[in-house]
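In this view, the complex is presented without one of its protein chains, the others remaining in place.
And now, chain A:
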Amino acid sequence: MIAELGLLALWLAAGLAAFQLVAAILAGRGAPVLGEATRPVAVMQGLLAGFSFLMLVWLFARTDLSVALVVENSHVAKPMIFKLSGAWANHEGSMLLWVMVMALSGALVALVEKRLSPATMRATLGAQAIVTLGFYAFLLISSNPFERLPVPAEQGNGLNPLLQDIGLAFHPPTLYIGYVGLSIAFSFAVGALLTGEVTRDFARTMRSWVLGAWIFLTIGLTAGSWWAYYELGWGGWWFWDPVENAALMPWLAATALFHSTSVLASRDALRVWTIMLAVVAFSMAMVGTFLVRSGVLTSVHAFAVDPERGTFLLGLLALFIGGALVLFALRAGGISEGARFSWKSREASLVVNNVLLTALLGIVLLGTLYPLLTEALGTRVSVGPPYFNPVGAAFFFPLVLAMMVGPMLRWKDSNWAPVAKRLAPAWATIVVILVFVLIEGTAGWLSALGLALAGGLAVASLLPLAGRKPWRAPLQLWGMVIAHFGLALTLFGSSSESAFIQERLVSVAPGDSAEVGGWTVTLEKTRPVVGPNWTAIEGDVRISDGERDYVSLHPQRRSFWSPPQTTTEAALWTRWNGQLYVVLGEKGDGSTRKLRMWWKPFVPFIWYGGLLVALGGLLALLGHARSALRRSIGLRRAAARRETV
């Protein structure tokens, strides 16, 4: 019954989405009653989609083996947390999660957004209905998560062991929430194009949603990179893999988008550009999903590969993006120009930021699609770090400079000389670090520049607080300071890792030692251990600095039996200035084992930085929410005063 209830709720929700679309269209043609209906319908649709998702989670919690999806992705002997996460760690379940988040966000828009005109609101909900309908159709036609088996199975196949990890249980939902937030921004843009009302209130409304989406994308990227780092056991944290790029591209677009909405909200400029970016940002989320799901690209962690679904997604992509672009072409000319500004202003620096971010987006997109293009022409190519690192840096490093200068400039018009002077500590930091790294002499020029710019940015990002009482500074300012500082940390961590990393690969018998990064690593013994659904060989690895013992690490090689697969559990030991990364390898001759070790200076800064960036976004969001609340209270009071007078 549960599966049938879930499916029924899904059909009903799809029906309501269709009704929402029709009502929005008819309301635009003079049926105001129907326009009134769009809001409650959107709320109801969200609730039904949420109910449907809960039913799927329930099926997984009970391990209902009459449902095909449960059998394929779960197992009776699996820990409960991974039974639950199994509900969305597969294609059908994750698409249902996606649709649920989308419908619930639509409901939230309908409930809380009061800043837009009724007409724009209706058009937005109509656009949101089209997008959601596409995904309902995708689920119901090609990926029904509630399909029953003719004969129930006995125990289930289990979940891919790489996915049986707490990081992976929560990483995809975070990214999806981000993607879906971008779909809302897309609907706002379509709504505004239809009514032609691209106002500062529109920008404020959209900014909150983009910022919210961006926070989740940032957390998702950070968590994904951390997961790949500790779970895959190869010691890297970014692979320029198509699947990673698929998540990076929407992040780049969203970063550009919320900066440009800021310009629109504060200065009423960049109207058309902001609309365009909103379309691009959601397109990138769709392109990413298509790349990951369709299997058109070779990836270390592509999943749910199925050409039929790929075709369906491509169709949706063409429909949404193509439709939005046509609408854009027809309507953009009708949107009046915004305010103009000087080249020496905060706005101008944000335009530079937008241009550079868009260029970066183009570089990543080209690098990701290039193998596809050449394969169509008969040449096999794989594009990797030798392309992405230097070409990306050519645009990322100027972006860091813009991040240093931009926040020091005033809106409208500013003077160069005092700004350059106030930035003196940052210039000094850059020079000192460059000199130091060049004397050290081991770092390549990319990581040397990265380290220097990271230092400069870290200093520069704090300067806007100088001369202010910290507790009086607005939350938005704090948000910017913390986010920019976080990016400096990430850049510092990654450059430091590639500049000063040390690696050792040895074959050791129990009792043997090896040195890496000033640490003595001793393999004491290996022993078998048993987990809930796996067995493993575990190493006892003692770490000392030659005089005293610090810690014992326990790297493992795990064997899962359903499905049969081996995974590597690296052992990590974090110090303030870096991390020791130890991987236990396969058996050699006699009693020897391979041991691969890295000393990675400051590598955790990459993820600390990522979290700070997200925190900065959260503070900015809270700050905007607070000023929106104040503004609406102020308006209400003014209205009350007018009445009493």
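Following the convention adopted for this analysis, contacts are C-beta pairs under 8 Å (C-beta built on N, C-alpha and C of every residue); 3 or more make two chains touch, one makes a residue touch a chain; residues count from 1.
Rule of thumb we're sticking to: contacts and distances are computed from a predicted model.
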**Request:** Refer to UniProt and select, among "FAD-dependent oxidoreductase", "4Fe-4S ferredoxin iron-sulfur binding domain-containing protein", "Phosphonate transport system permease protein" or "Cytochrome c-type biogenesis protein CcmE", the name of the complex member that is left out.
**Result:** "Cytochrome c-type biogenesis protein CcmE"
**Asked** Among the options A:Ala359, A:Val419 or A:Ile537, which residue touches the chain absent from this view?
**Response** A:Ala359
**Item:** Absent-chain contact - pick from A:Arg207, A:Arg596 or A:His624
**Value:** A:Arg596
**Item:** Residue among A:Glu154, A:Glu547, A:Glu586 or A:Glu643 that touches the chain left out of view
**Value:** A:Glu586
**Asked** Of the listed residues A:Ile141, A:Ala394, A:Val529 or A:Ala640, which contacts the missing chain in the full complex?
**Response** A:Ala394
**Request:** Provide the residue numbers of chain A that touch the chain removed from this figure.
**Result:** 160, 162, 233-234, 295, 297-298, 300-303, 305, 337, 340-343, 351, 355-356, 358-360, 362-363, 366-367, 370, 379-384, 386-387, 390-391, 394-395, 505-507, 557, 563-568, 583, 585-586, 588-589, 592, 594, 596
